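One protein chain is absent from this view; the other protein chains keep their places.
Should a chain be cited, it is by its letter among A, B and C, assigned in written order, with residues numbered from 1 in that chain.
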Amino acid sequence: MASTTLRHQVYCELDPAAREHRGLSLTNKLLVVLIILASAQAIVETEPTIVAGREELFRSTELMFGLIFSVEYLARLWIAPENPYCSKQRYPRLSYVFTPSALIDLAAILPTLLSMGMTGALFLRFFRVLRIFRLAKLGRMSSAWSDLAAALHSRRYELMLTVMLAGVAILVSSTMLYLAEGGVQPDKFGSIPRSFWWSVVTLTTVGYGDAFPVTALGKVFAGVVAIMGIGLIAIPSGILASAFSETLQRRRQRELERDKKTN
Amino acid sequence: MASTTLRHQVYCELDPAAREHRGLSLTNKLLVVLIILASAQAIVETEPTIVAGREELFRSTELMFGLIFSVEYLARLWIAPENPYCSKQRYPRLSYVFTPSALIDLAAILPTLLSMGMTGALFLRFFRVLRIFRLAKLGRMSSAWSDLAAALHSRRYELMLTVMLAGVAILVSSTMLYLAEGGVQPDKFGSIPRSFWWSVVTLTTVGYGDAFPVTALGKVFAGVVAIMGIGLIAIPSGILASAFSETLQRRRQRELERDKKTN
Amino acid sequence: MASTTLRHQVYCELDPAAREHRGLSLTNKLLVVLIILASAQAIVETEPTIVAGREELFRSTELMFGLIFSVEYLARLWIAPENPYCSKQRYPRLSYVFTPSALIDLAAILPTLLSMGMTGALFLRFFRVLRIFRLAKLGRMSSAWSDLAAALHSRRYELMLTVMLAGVAILVSSTMLYLAEGGVQPDKFGSIPRSFWWSVVTLTTVGYGDAFPVTALGKVFAGVVAIMGIGLIAIPSGILASAFSETLQRRRQRELERDKKTN
Partner (left out) sequence: MASTTLRHQVYCELDPAAREHRGLSLTNKLLVVLIILASAQAIVETEPTIVAGREELFRSTELMFGLIFSVEYLARLWIAPENPYCSKQRYPRLSYVFTPSALIDLAAILPTLLSMGMTGALFLRFFRVLRIFRLAKLGRMSSAWSDLAAALHSRRYELMLTVMLAGVAILVSSTMLYLAEGGVQPDKFGSIPRSFWWSVVTLTTVGYGDAFPVTALGKVFAGVVAIMGIGLIAIPSGILASAFSETLQRRRQRELERDKKTN
């Protein structure tokens, strides 16, 4: 069956999971470049000083990206039955339409399709930025995510606990500052939820300077909170960094051993 | 004796330490949810823009939480003699009343009891927030605290020393800035205690921007302090993070070995 | 010789190095408390709102501390020949006078002695704050300093290199911001030395907000500097924290082994 063979060829070209070799096919490499370009365009397009006077240029490139991604979407829909997961379903193409990847792809072409008819749908174009997440499924990034997930999983207990400790630290410090500064700065510390903003900004050491204590008691509380709490916020990232580094080194060792066996 | 048996059953239901299985009993799970809801209500209640126009709703839910926690308090008081620690005392119930858990529980119901008679005791409701600490004794959090305590204990010497070094860093930097900027910005650096605020905000890298040196000498001093002192403040959290991670890994290994022996 | 024996007894009481047992003698414990009190007084004394109306109280406590520390100074001068280091010198007491400890002690009593005659020497009282450094030589702090010194020494090469890298980062970022923002904000970025302040405040992530780029180019430069440079500044404290922790664990192991041998 020529049609099936062609479909299978297209499938091998479009789906990284179907390839024997590591790396991406030429079509997918091209698509990665196009997704990056389209994302960059979607980002730049939000800046009025750049768009001003170049509306036509932006509209036509935008239309071009929309058409290319529509063709890609239809192609992927066509090859869905080749996919081992979708082919097991009753309606392979329908089940493909509702996979997260396909939904992101659809969100990326929808704005172009809608804006062809009307002009008010411009804000929908923002969905194109979402498409950058598709990059996450391609090539090297893919193993990065699984490594990060493994690191998160291996330390999930530590991370959960430290996140809970951080939550308690935010709650306690907000309450303290609400009691100390609530009367003097009602717009910033007038309630515990309002004080949350100060707590987060202080415990993460961002310290914008839009909210800070002015009374002596508030400063003493804030000083204690800053010194005690910073450790709490720093612990999760320390744990995560060591777990991530460990996961990657283990993987490298595994790859080295596999290479030895092959030779 | 039926009464004792009922009391023992209630005891097994309410005290996590009395259970054979891991995890919480149904009643305690429900109480955890109620404590979280009551704490959330106490937090939200401090925000006037949310309360405005819903005073009745807040008062009734507040009364409801007060009643439920009062019943719980009386129930825990009733079962106190079942508790191995309290039963050894001369007056088991009186000794229970003065345990930290019971005091927190009492603080959480007092505002409701008092506000039923008069209206001026509203501010007491804040004590309900304290009840969130009761959560700390239940379920998973419990082992988290003991792990954190173990981590703190195993590195208590390092932590004590680095906290002392941090104290010296704050004192020295405050004195330096007081000498350099005291004359120019008397409200911020006019005395060593006033300079403490700047020191803490700088050495923790929060940097609100409400106090900073303006003279050349003050900036040189502050720059040296920032570069030298940040390490000092970062050391304790680095030590704590590694100790915490170590403690948890040791525990996991112990659990794995125990599981092996069981099988 | 009764005099020598008494002197030796006083020496054993005052010099921690002469004691057989660990810990401080009663006299030294009392002196530690007095130094802390005198330092606290010297710190608090700089705050005019606290001193106002209590001038007499502060003057008399100040005089009392001065007298006690003068007696201590003379006592230490008297016992100097008992000290193994000083006794080897030609003039033991003169050589003691020029040890750093004795100079700090002298600096701490000078302001009181001078202010007894005249009133303009009040500012000298600040030297009393210096005395807090004497604490560093007593008790536990003493081993803390040697551990920290050992940690610094074991990683001196890494630390030196990363400090040099941090210096290069500050220089390069200052030059970049001087070129980008020098014309727009001449008071903050008008010269490379002026940009140093911004560099230090940014690379240490303090970020007061008194100096930041406003042009697009300046923001791009600053963003790159912030992301690249923060790692450089964070590396030394990471290295130091692990070295410090290592040094202390080695010492604990040594102590454990020594205890085993003794038993």
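Here is the rule we use: a residue touches a chain if its C-beta (ideal position, glycine included) is under 8 Å from a C-beta of that chain, and two chains touch if they have at least 3 such contacts.
Model, not experiment: these values are computed from the prediction.
In the complete assembly, the contact with the undisplayed chain comes from C:Thr162, out of C:Thr112, C:Thr162 or C:Gln185. Contact with the chain that does not appear here is found for just one residue of A:Leu30, A:Val44 or A:Leu74, A:Val44.
Screening B:Tyr11, B:Phe69, B:Tyr96 or B:Tyr208 for touch with the missing chain picks out B:Tyr208.
Of C:Leu14, C:Ala80 or C:Ile239, it is C:Ile239 that touches the chain left out of the display. Contact between chain B and the unshown chain involves residues 205-209.
Touching residues on chain C toward the chain that is not drawn are 155, 157-158, 161-162, 164-165, 168, 171, 175, 178-179, 182, 190-194, 202, 205-209, 212, 219, 222-223, 226-227, 230-231, 234-235, 238-239, 242. By the touch rule set out above, chain A reaches the unshown chain at residues 43-44, 46-48, 50, 126, 129, 132, 136, 140-141, 144, 147-148, 166, 196-197, 200-201, 204-210, 233-234, 236-238, 240-242, 244-245, 248, 252.
Note that only the chains that are shown with their structure count from here on.
Of all residue numbers used where chain B meets chain C, under half belong to both copies. The two sides are thus made of different residues. The centroid of the Cα atoms in chain A and the matching centroid in chain C are 46 Å apart.
Separation between the centroids of chain B and chain C, computed from CA atoms only, is 33 Å. The set of chain C residues that touch two or more partner chains comprises 205-209.
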